[in-house]
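What follows is a single structure, written as structure tokens, with notes after it.
Removed from the display is one protein chain of the complex; every other protein chain stays in position.
First chain written, first letter: the chains are A and B, and each begins at residue 1.
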Amino acid sequence: MTVKRKVENITAERMVINWLGLGLFALLGVAAVVPLFLIIGDVYIKGIDAINRLGGLWVFLTELPPTPFDERGGIGPMLVGTLYMTALGALLGIAVGFPLGVYIGEMRREKFANVARAGVNVLVEFPTIVVGLFVYAVMSLAKENLNQYLLGPLSKVLSPLGGWITWFIGPLDGFNAYAGAAALSIIMIPYVALITASAYASIEQPLREAAYAIGGREFNALFVVLRKAVSRAVVTAALLGTAKIAGETAPLLFTAFGNTYYAPFTGPTAAASLWIWYAAQTPYDVQIASAYGAAAVLLTIILTIFIIARIRG
Amino acid sequence: MLGFLLVVLLIPYLIAAYGLLFVKLRWGLRLFGAFIVATIGLLTAMFLVEAYPIIARDGVAVFLQTRWDPVRESYGVLQALTGTVLTSAVAMALAMPMALGVAVTINEILPARWRGVFGSLVDLTATMPTVIYGLWGLFVLGPTLQSLINTLARDTMTSPYTLFTAGVLLAIMITPYAAAVIREGYALVPKPVEEAIYAVGATRFEAVLIKLRYVRNYILGGFFLALGRAMGETVAVAMVVGGNFVRFTTNVFESGITVSSLIALQFPNAASYQYMVPALFAAALLLTLFGLAINAVAIYIIQRGQI
Partner (left out) sequence: MFTWSKTFYQVTGSKIQVNYQSIGSGAGAAQFLEKKLDFGASDVPMPRDKYEQIAGRFVQFPVVIGSIVMVYNIPELTYSKTGKYLNLTSEVISLIYMGEIKQWCDERIKALNPGLADKLPCKDIVAAHRSDGSGTTAAFTLYLSRAYQPWNQTVGWSYTVDWPADKKAKGTGAKGNEGVAQAVLQTPYSIGYIEFAYWAKNKDKYDQVGGVAFVRNDNDGKYYFPTTENVAMGAAAGLERYTRKYGTKPAPEADWNPVSIEFSNPPQGYPIMSFVYVFLWKDYAAEGYGDAATKAALLKEFFKWVLTDGQKQENIVEGYISLPSEVAKIGLEALNLVKP
């Protein structure tokens, strides 16, 4: 008799805690996403309205940005610049971030791995503008020699391919797309590394041992056999990192500088985030509208990439 | 020449590291670790070189004072560091519970069909250009928080733009990062483990707690990711933090400044002065040292816990 009642009491108390606890988590989850969704909603509402007012989607995606007097305009150069720099930055970011994450996560017994992990944690907290300044400093030091010894001769060698090649490879100006991409990749590396590291660190020992047993060479074990276990996290890391740098502004201020025209990537380059930065703080309504339109376009591109990746992965 | 060498040697280094992965995996991985340490080293070296003039002139006073007087070339960045600490603390205190809430909501409470969409939308907010967050903070969050706080306690917030505003905005911004990491881990809890938990008679809530403990590696990863983001966020904070450089305060409801936003706000014009650029890099140096200190403490705690 006594035992039965005790069990019932415990169950009732635990049930109450259960509902309260789950309710709390649900509340926190909702509290987190409500402002997020509000902001997304705000951007899309204002953005779609702006795109319509400024001439429709095709115009918006290809034309030059509007002045305060214009009624039509677009973010053509900005889109091209963002896509180019984000792609390059992401490539380098994943190329370095992924092995780094494997190192930190997989080999965490080593002292050096802990040093590297501390390094990554410190890198992620640097003010993003400082990363841009670093690339600016390196660029200033390297530009003359780079152009003289490497890029000058290179562009002469490649010139038979046609004039368009000068838009990509050639002597660099002080501000250029590659500096911007470099700054973005430095920012992306710690994000990819940390998420990858968490994934590898969480593989339980039995699974790891099994992988080594089957895999033979360590490379096989880590990357081929364990692929399924970690691929979700790694894809998330890559996506999140890419998406983050697509929206970054500060690192581009002194590296890519910004542009309002279609121009070679070896010179100052436009970016959607820079345009939003500039246009949203002017007092002119048409430019503010174009900023929201640009934000909406940027978000849509990212969302598309996300959805494609999730469907395939 | 130095910069040229740096750039030119980068590609061969990376190729070598990749090649080594196939030959001797561990050494290849270590090369990547070395790369990151070298990068941090270079950045810190740059800070030291750039900050040298003001440290030579004022010594550590630049770190211990609160002052910003470009006319007289007198700078002290103590408030900036304090502001970073305060805003990060507020942000993390709000963000970690919310991130856990999001992870649990997505994985436990939502029906399976909605999980992908909901998750993608949360990830999307991590993408939002930070200047849009800043604008939202400027027009919506700041005034709302001011009305809210002032209704609870008269005249606490004299301006809509304070450290508290920045902290709340940061919390909203960094939650998706922590949530993404925790979500990944949570979803990877193996089925056998989950079945075992329920087999011993746990309620849903208790199971959640156990699973969270199980993925504590991910939670820790998410924590540091979010913390780093909070300390490094430049643009959005710059727009809502208030810009008080000259009065030392630990009251989060007053206007303040953080290291990142100080650099973002003052750097464009800094070259016109003699000592402002060094002062800003001194602030960056201080932030780096602070970050290293936090990491050292964290590693110590973790190792204590493991032994």
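Here, a contact is a pair of C-beta atoms (placed from the backbone, for glycine too) under 8 Å apart; a residue touches a chain by one contact, two chains touch by 3 or more.
Remember, it's a predicted structure, so these values are computed and weren't measured experimentally.
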item: Contact residue for the chain not shown (choose from B:28, B:101, B:129 or B:160); value: B:160
item: Residue, one of A:103, A:191 or A:257, that touches the chain absent here; value: A:257
item: Listed residues A:145, A:166, A:281 or A:300, member touching the removed chain; value: A:281
item: Residue of A:60, A:98, A:134 or A:175 touching the missing chain in the full complex; value: A:175
item: Subunit A residues that touch the omitted chain in the full complex; value: 64-65, 67-70, 140, 171, 174-175, 253, 257-261, 263, 268, 274, 278, 280-281, 283-285
item: Residue numbers in subunit B that touch the chain omitted from display; value: 67-72, 138-139, 142-143, 146, 158-161, 238-239, 241-247, 255, 257, 261, 264-272
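One rule holds in what follows: only the chains that are shown with their structure count from here on.
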item: Separation of mean Cα positions, subunit B and subunit A [Å, integer]; value: 15
item: Subunit B contact footprint on subunit A (complex, rising order); value: 14-15, 17-22, 24-33, 35-37, 39-40, 42-43, 95-96, 99-100, 102-104, 106-107, 112-131, 133-134, 137-146, 149-150, 186, 189-191, 193-195, 197-199, 201-202, 204, 217-219, 222, 229, 232-233, 236, 239-240, 243-244, 246-250, 253, 272-273, 276-277, 280, 295, 298-299, 302-303, 306-307, 310
item: Of subunit B, residues touching subunit A in the complex; value: 1-4, 6-8, 14, 17-18, 21-22, 25-26, 28-30, 32-37, 39-40, 42-43, 46, 97-106, 108-109, 116, 118-133, 135-136, 141, 172, 175-177, 179-181, 184-185, 187-188, 190, 203-206, 208-209, 215, 217-218, 220-222, 224-225, 227-235, 259-260, 263-264, 267-268, 284, 287-288, 291-292, 294-296, 299
